[in-house]
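The complex appears here without one of its protein chains, the remainder shown in place.
Up next is chain A:
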Amino acid sequence: MNWRETIRTGWDAVRAHRLRSGLTMLGILIGIAAVMLTVGLGQGAQATITSQINSLGSNLLVVTPGSTTGSNGVRGGAGTASTLTTADATALADRTVAPDVAAVAPTVQRSASLTAGTANWTTTVIGTVPDYAVVRARTLAEGRFLTAQDVAEHAPVVVLGSTTATELFGARSPLGRSVAVSGTPMTVVGVLAPAGSSAVQNQDDQAILPLPTAADRVIGGTARTAVQAIYLTAVSTEALPAAYQEVTAELLALHRVTDPANADFTITSQQAILDTATTITGALTAVLAGIAGISLLVGGIGVMNIMLVSITERIREIGLRKALGATPRVIRRQFLVEAGVLGLAGGIAGVILGVVAGALLSTAIGQPIVVSPTATLGAIVVSVGIGLVFGVYPASRAARLAPIDALRSE
């Protein structure tokens, strides 16, 4: 009896008990669909986060003020001190000091209210330098970005994010118009092209000012040279570790810190953020898929259960087949294939449900659900495998039945 015959016999047996087979498949179906959805959701989230982090700019390093150790030995938390200054940024921009750093953009930021005519909008005001556009990979929809001259002259100019521009000016072009930023009139010189929102902030809702202008007019206070973050880009991805080293060494020297463990700043690389995010979403996906996998296991036990019932019920059929010349091997194979067919059918139905539910769910919750062909194929292979694994015991029990006992039973 060849494989095609065996598979046909298995399929016939599955079809002969439609309701029971359907219910058994349901177990596999739900398990497969659940695994596909959770893995798809995890992969979708990962893809979103990766693209968001990549949209921050490439080869990015972010220096933020770190903790300081007071004279009493008490260490403050990260960001408790404004230890970074414009002087640090200027030093890092020196090619002889940090040859692997391509661009440096110190930033200050604060939430402020913008007014244009009767329109009023509160947004994030960022004070920075022309290189900001480079390090954050921002392009302009219209007008120009900040210039070195704007920075040198403390010019009252502003570049708006696309959302901010729309909120303040509607469909009109904001170029050349005046916006009051915290009460100080500024001239709009450019509008950024949309970049989408990152996990950190909405990159399309912001107003960018020259750093000294922002320090004087928006941030105020005493430490006008303090910056909240310095964004740097390395000349290439390969140069990122070197740039990291150069920046660390230079800042330690500038801040007169001898022990790197006491550094009063923190450098985060984009890769580190990405790695962390990937690790978190990966772990989350694994946990969810594990839970979904348990339902798959339960489905497999369902297959075994129904196969055992089926064998008890069909003991006369088994006896007859043996009397007619089926060898134990053929019987074992028949029941294995039957279990495999149950798994396969459940798996295919589960994949279909997974794809359909994935499409519906992703529109419903606004999260992408990635169902890859590899995952689909894997799910089908796994469900056939589950059918086979849980079919082994029932099948060998059927194969071991003595023909006379099987025929004799009523």
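To be clear about the criterion, a contact is a pair of C-beta atoms (placed from the backbone, for glycine too) under 8 Å apart; a residue touches a chain by one contact, two chains touch by 3 or more; residues count from 1.
In the analysis below, contacts and distances are computed from a predicted model.
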Omitted chain (choose from "VWA domain containing CoxE-like protein", "Phenylalanine--tRNA ligase beta subunit", "ABC transporter ATP-binding protein" or "Heme exporter protein C") - UniProt protein name: "ABC transporter ATP-binding protein"
Hidden partner chain, touching residue among A:323, A:365 or A:381: A:323
Contact footprint on chain A, counting only the chain that is left out: 1-2, 5, 12-13, 15-16, 316-317, 319-330, 402-404, 407
